[in-house]
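My questions all concern the structure below.
A single protein chain has been removed from this complex, and every other one stays in its place.
Labels A, B, C, D and E are assigned to the chains in the order they are written; within every chain, residues are numbered from 1.
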Amino acid sequence: MLNKQIDSFLGLGTEYNTAKVVLFGAPFDGTTSYRPGTRFGSNAIRRESYGIESYSPYQDRDAADYPFFDSGDIDLTIGDTERVLAQIEERTATILKDNKIPFMLGGEHLVTLGSMRAIAKKYPDVHIVHFDAHADLREDYLGNTLSHATVLRRCYDIIGKGKIYQFGIRSGTKEEFQFAKEHTHIFPFDLESVAKEVEALKDKPVYFTLDLDVLDPSIFPGTGTPEAGGVTFEKLREACYIVTKNCNIIGLDVNELSPPYDTSGISTVLACKIVRELLITVLSKEEK
Amino acid sequence: MLNKQIDSFLGLGTEYNTAKVVLFGAPFDGTTSYRPGTRFGSNAIRRESYGIESYSPYQDRDAADYPFFDSGDIDLTIGDTERVLAQIEERTATILKDNKIPFMLGGEHLVTLGSMRAIAKKYPDVHIVHFDAHADLREDYLGNTLSHATVLRRCYDIIGKGKIYQFGIRSGTKEEFQFAKEHTHIFPFDLESVAKEVEALKDKPVYFTLDLDVLDPSIFPGTGTPEAGGVTFEKLREACYIVTKNCNIIGLDVNELSPPYDTSGISTVLACKIVRELLITVLSKEEK
Amino acid sequence: MLNKQIDSFLGLGTEYNTAKVVLFGAPFDGTTSYRPGTRFGSNAIRRESYGIESYSPYQDRDAADYPFFDSGDIDLTIGDTERVLAQIEERTATILKDNKIPFMLGGEHLVTLGSMRAIAKKYPDVHIVHFDAHADLREDYLGNTLSHATVLRRCYDIIGKGKIYQFGIRSGTKEEFQFAKEHTHIFPFDLESVAKEVEALKDKPVYFTLDLDVLDPSIFPGTGTPEAGGVTFEKLREACYIVTKNCNIIGLDVNELSPPYDTSGISTVLACKIVRELLITVLSKEEK
Amino acid sequence: MLNKQIDSFLGLGTEYNTAKVVLFGAPFDGTTSYRPGTRFGSNAIRRESYGIESYSPYQDRDAADYPFFDSGDIDLTIGDTERVLAQIEERTATILKDNKIPFMLGGEHLVTLGSMRAIAKKYPDVHIVHFDAHADLREDYLGNTLSHATVLRRCYDIIGKGKIYQFGIRSGTKEEFQFAKEHTHIFPFDLESVAKEVEALKDKPVYFTLDLDVLDPSIFPGTGTPEAGGVTFEKLREACYIVTKNCNIIGLDVNELSPPYDTSGISTVLACKIVRELLITVLSKEEK
Amino acid sequence: MLNKQIDSFLGLGTEYNTAKVVLFGAPFDGTTSYRPGTRFGSNAIRRESYGIESYSPYQDRDAADYPFFDSGDIDLTIGDTERVLAQIEERTATILKDNKIPFMLGGEHLVTLGSMRAIAKKYPDVHIVHFDAHADLREDYLGNTLSHATVLRRCYDIIGKGKIYQFGIRSGTKEEFQFAKEHTHIFPFDLESVAKEVEALKDKPVYFTLDLDVLDPSIFPGTGTPEAGGVTFEKLREACYIVTKNCNIIGLDVNELSPPYDTSGISTVLACKIVRELLITVLSKEEK
Partner (left out) sequence: MLNKQIDSFLGLGTEYNTAKVVLFGAPFDGTTSYRPGTRFGSNAIRRESYGIESYSPYQDRDAADYPFFDSGDIDLTIGDTERVLAQIEERTATILKDNKIPFMLGGEHLVTLGSMRAIAKKYPDVHIVHFDAHADLREDYLGNTLSHATVLRRCYDIIGKGKIYQFGIRSGTKEEFQFAKEHTHIFPFDLESVAKEVEALKDKPVYFTLDLDVLDPSIFPGTGTPEAGGVTFEKLREACYIVTKNCNIIGLDVNELSPPYDTSGISTVLACKIVRELLITVLSKEEK
């Protein structure tokens, strides 16, 4: 008899019950003002992950040796932003309730708000580490308070002043940079700054949100708002390692991969590799 | 001294005040469940229209000789479907109030609902002629009542039974086809049927909504949900002529062009040509 | 608790045990001499099938109402043609042994040989109905006897003279057309010929192999060797209906979709629709 | 010892001396106002011709059996239109002097003027059969008298009134259609008209210029100014056969293939097939 | 009443009369020998500029606060190189006459010659700062003295020895490098060299011509002749700042963006950002 074929990240994963980290996709790009397509991101990562190795030579560990579970994409109600956020919050809450770490694959950056609503209920003192090219701190965008361009501002509304650490920001309005100076911690993207700030966060629950457009568009063209002057893959990989190794990560997400603009496919493969590295670091700590 | 450059359909147009038909774009694809991109449709039509002639050998008339005005794209609040519909309704109402004919360029098909809300207020007895591959008659879609897949059902809710004439439908759920049999007029796409039904509509105010995916995907690949087995350009062109020549057109729209999937550009150029033909027919009748 | 996500054609299907038709993918393009990519065909059909309806207005039936099972892609040993054929033969034999109908999604056309080896063992009197742009009757191709360009010749070697019915062929060498005249039945692609020949096959077990490049490249650009002058979708759909409705179909395949050359995606969506139609016709007969 | 690799159409051809037809490429698109790229046309035809058979089932003849010679692309002085035309005229004149038939592969349509200058010197009574979507009869275009949009007008200047037979024209300015009515013969594209006019041309030397955009953009998307409403491949193939079989062809060209817009490659393969058919018809007549 | 939609760079700009810098497009690629498409460059920059912020965090200034005017693309006579140069010269002369700074967006690099002809008339002692991957110093190219590959040589003919400063050149013939050594100043692209040479130019009127292919093709793939081994965005941005901050810029241009080869769009967005930075630096100096 033949078995049904199962698609999951790297074709791997344990049962839900024994998993420590639970992946899920949030295929939403409803507030994307410029070039849509991130809705295809999570699925592309899952599908193209077959083309990479599960073994990381950087960490000398194999993702196959760790207990994670890929719960697939949420069936979102496209066209109704508030309901989408509620659906994401619900999935995150379920995973948190079962004492597992939610790892969300976007989707546009607004999906982080859905996740944070659940996170903040369980961890009122949560701090956010935020890698991004854009500040995402607008009060509203084109008349909308719920937008990829306002998402960190909305997170700020929930968790409060001084709890967001932003790295790599190189685009925004004058007002956003002003707001950052006064209400968040904002740094250029260098490994020393990352390491130093992470040290300060040691005793806090940390949510890590990675907007992949923090990368230079040369290595990550497949995104909605490419912004020249970004970081290299190696630098991002090391910074991710520093954050996930040293912080108490209670949830994380990787977002803004837009496969339709990734004509050669290099962005998707890179995203797969970053997700693998994050998975291994988070899970190998759990192991101890 | 140098003048600012003006972009409009065919690079043509009179002042707003003297125009009989007013074009506007509704760059919205917020409920698109599958492949987004129609938000770029209206702008692509405007831009690529420079590549075609303003003269129609089919009608032996030149668009340059008629008074229309291209009022550009509406600045829509992406991510908030209800507000987008209100913004479209407002633009349509303004044009109607000035006793001009609104000609909307989508965008996904849901934009028609915004326009119809204004139309039905001015013309309570409006009838709809609808060319499409899909019935768009669902009660809701993925939990949403406002969707490209429900738009004609929502129009039905406004104007009532027996007032929608559908041609070319070749995809839908069993329930949609059942609903159509009982509540709308549904026909295969042949010129005889079009001519005969149009005859019956002679004394009614008619809104014409053209979903370009009624065309065969071979000639119109640039759309979100291509559906094999569609009509040829020549057949569509003739049917459009029959409808706009013989009906009392009080508003119209052309939608579902998705330029990102139109890799060779043939879909956009075709859309330009259809808009030119429609403009000339509607305006040359006004002329009399 | 969360369940794993299951991918199958149309997201549908029963258990293997109760299924009457079993789908499987044969993602092979190892002998493709010109433009590779059909290896991605079966997976693309599965994935893009989510964008179409399960209901067929042509047949007024819904695929959701019939027992089929999608057993996924075979893990083929890329680079070793003989082993690949053996792997396909094995999958087909398993399905046949369980008294189900194998429905293979290619892959290049050579995959048909793997399937036919199993079929001919169970049904020694099998006849083949073959829709294609190319004769595929070479003795060898570029020094290879196992090739997409020789596959029907190899089938001929197994089942013998006068048992292959070819429709739509419009390319080949002089020798192939000569061979066809003498050893197979070859016809232009018109519905009358199809209907007439199918009548003659009424009492025979029939294997139906559909090379999608029989279609005109305008409607099916996503294939390795596009050949102008092909049939329309409507004609193909009707011919498929005639064959599967009237013949005793004991196995079938659909092949030569090459998604990398299907830049707008219309070829893949068309393939999904044809597979849906074939599934429904074959299964609705079983029903009786 | 190893031989150098030779690229030629279909990988075939005799020595120049024994050839009856001489192919050459004119990779020019210098006056293209809209989307350039036809400069890559002739080379793409040569390269992709390896993917088609040399045997024509339509004519039951094989191009391998006839004496033609592919003399490659001319090294044109890009950026200097008059010099380019002189270079084309020179190549054509050389071939004519050697009593061979020149068969030019464009490039944009203006290249026909270079060829016609040489042709008209040897054959003052030459008539032109012209298949095209566009009239190409402007007096000037964007201030230029030498343009793809004026090329037939310039040919008219050389050969005079009543000697140009145009088929398939479906785009132009009002003035061009007026000019055509008065100075050329202009017909819709149907096989009866072609056959009838060709009959009248029986005793004249005929130059055949084929702008491939006469085809419907669905089957020939790879061109600079796609114009919906064109002819099918089958119709074009038959019309080409009628013209080349029955006229005294003293030169011919095929132009306006723009590979960069031919994303799936179907346009180039179609062009290869048309060139093969034309070659075989012209050469098999010579044979007698 | 509705207003016409105005397209300009960043959607910004004052009246012509109050502007200090005047943008214009020169959509010409007539001498491009390899891959055309730069004709679409200026329009793409204008269109895609909507996707970036007007605020520069690098300079902490907002383009919205400065008086510039976008006068749109010139209607060039495609196919007639000398006339095109005259048309560009005329536009530049008009702007200079009004005591404004012309900022041209190409187009291929030859457009610089049109601009320089006007510049040199007003500023006989003009010096050129030239960023490029290619020397562009050929005496002629493929028989043409007016070419993208000869443009700096033609500028040299006008302004004379020792007045051209070239940075980033990594491709050319042996003769071009020899010529550069003897007649221009040629340097590797490092910020120290730029700063040092700029210091020497302090009292001179300087025209800045930026061929964007000086960038590495990884970050700027959308260009006709990509040349590996180029500079990073950050380095270019800083060098542009040094030049425009410290020199007396009396005119400038940015050229060689070819959108058709910019499949992911990252090149166009980068070009927008560079134009924004240049605009702000030049205008904020004027401010003083």
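Quick note on the criterion: a residue touches a chain if its C-beta (ideal position, glycine included) is under 8 Å from a C-beta of that chain, and two chains touch if they have at least 3 such contacts.
Just so it is clear, the model here is predicted, and its values are computed rather than measured.
Within the full complex, the residue among E:172, E:205 or E:251 touching the omitted chain is E:172. When the missing chain is restored to the complex, the residue among A:18, A:178 or A:264 that touches it is A:264.
Checked against the full complex, the candidates C:8, C:33 or C:193 give a single residue touching the omitted chain, namely C:33.
When the whole complex is considered, the residue among A:125, A:199 or A:234 that touches the unshown chain is A:234. In the full complex, subunit C contacts the hidden chain through residues 29-33, 36-37, 39, 75-81, 83, 142-144, 146-147, 260. In the full complex, subunit A makes contact with the omitted chain through residues 50-53, 55, 57, 60, 62, 216, 218-219, 233-234, 237, 263-266, 269-270, 273. Considering the complete assembly, subunit E touches the hidden chain via residues 34-35, 169-174, 177, 216-219, 221-222, 225-229, 261-264.
Note that only the chains that are shown with their structure count from here on.
At the centre of the protein atoms shown, by the Cα-centroid criterion, sits B. Between the CA-based centres of subunit A and subunit E the separation comes to 39 Å, rounded to the whole angstrom. Between the CA-based centres of subunit C and subunit E the separation comes to 56 Å, rounded to the whole angstrom.
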